[in-house]
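To start, the structure under review is shown below, and the notes come after it.
The complex is shown incomplete by one protein chain, all other protein chains being positioned as in the whole.
The block that comes next holds chain A.
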Amino acid sequence: MEQEVFRLKQQLLEKEREISVLKDALAQLQTLNQSNNTSIELQEKVTPLVPLKEKATLSNEEIMRYSRQLLLPELGVKGQLKLSQASVLVVGCGGLGCPLAQYLAAAGIGRLGLLDYDEVELSNLHRQVLHGEDTRGQPKALSAAQAIRRLNPAVECIPYHLKLSHENALQLVQQYDIVADCSDNVPTRYLVNDACVLSGKPLVSASALRMEGQLTVYNYEGGPCYRCLYPVPPPPETVTNCSDGGVLGVVPGIMGCFQALEVLKIASGQASSCGQQLLTLDAQDVRFRSIRLRPRQAGCAACGENPTVTALKDYEQFCGSSATDKCRRLCLLSKEQRISVKDYKEILEGGTPHLLLDVRPLVEVDICHLPFSLSIPLASLEGRKTEHVQLLKEQIAETKQRLKSESCVPVYVICKTGNDSQRAVQILQQMASLEVEPISPKDVIGGLMAWAQKIDPSFPQY
């Protein structure tokens, strides 16, 4: 009898434990579900934010979550609490912004403003690691905010789906403690710099292209601002973007992580060492270089003694380029020197003898090309490389024979989007009088990408 009572009591205890475990699991799932269901509100304009709540202690869950960094004397509980009260504006949710936002959120930053005007595209995914197949076509700011929430729902994310401009930048920047420039174009870099100088915010700035990266913290502890280093914007034709020059995804990944490091140091009350320093990465040779920079310049237009930049202005005009990383469309030739892809297709179908000259770099020809084209890169034409000039001469002569008339040989020049092909036509015209037989060169408007979009949908786009 007594044994039976004891056994039942034991069983009851066991069941009660099980029930309590089940209740905990249910509660956890319900909280998670709740936070997943509250939709993230995408901001189309800048709105005032409530200040972050002061926090005196860490919860048990926070202690566990951040335990491995709390153990660092450099951070500690004090630093962690400061992080939770810091807000960071991330300008651009691309190759730099994704890893940056990811590490800031993982480390427990209080608030992240995630700004990007663009939508997620397939060609972004090799480097913009917060986005995925399932968020293609969505605003990048929203896609990034969703990924951040899955990682750490305690971080307050504010996704801005808008283009930063001289009209909204100041109001936005003023609401954050630190700004991270992860943008991809010159006008935005000047705009972000001036907004940071005017509102006294440190600017953690990084950039990446091909196999190289650069990082500096501007407007910080008496150090220089972007304009101190670059008072005059570069000529637009000297600026290469990722869609033209290419970039290995891990390179902005590394630079975005460095940016996160400097933001975390500043936000947690440690000093950044990059305030008057430029860090460069040559990923090909795995070479880092730390360069001592000039101090704040007394004559700087933005942060100098008599600043002329006292309000934000039109930065696209100032830089002579657009505030996107989309390719520029040159217009170097007259209408008669150009041909549309549609008209070229007709010539092709009509069987008129002609020469199709592809002037892209060989690395791009390897990606895709039209089977009947002759490949001579623009750089070879510019340098009048002997073997290429010879090749061109032969092909022109052969085409002339097939033409069976004394008229000029039609040469159609093609490239990716129709800019280099125009330069090539100009070079061919110079050559036409001296170095080769009479030709009539024309550029194919919009290049192979227009061909893929308008004529042959099976032709790859890149």
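As a working rule, contacts are C-beta pairs under 8 Å (C-beta built on N, C-alpha and C of every residue); 3 or more make two chains touch, one makes a residue touch a chain; residues count from 1.
Here is the rule we use: contacts and distances are computed from a predicted model.
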Suppose you had to identify the omitted chain by its UniProt name; would it be "Ubiquitin-related modifier 1", "26S proteasome non-ATPase regulatory subunit 4 homolog", "Ebp2-domain-containing protein" or "Mediator of RNA polymerase II transcription subunit 21"? "Ubiquitin-related modifier 1"
Given that one chain is not shown, which residue among A:Leu293, A:Val389 or A:Ile455 touches it? A:Leu293
Given that one chain is not shown, which residue among A:Leu125, A:Leu261 or A:Leu278 touches it? A:Leu278
Out of A:Ala145, A:Val217, A:Cys242 or A:Cys415, which touches the unshown chain? A:Cys242
Check the options A:Glu62, A:Glu156 or A:Asp184 and report the residue that touches the missing chain. A:Asp184
Interface residues of chain A (partner: the chain not displayed): 92, 94-97, 181-186, 189, 206-210, 212-214, 229-235, 237-242, 245, 247, 252, 278, 280, 282, 289-294, 325, 382-383
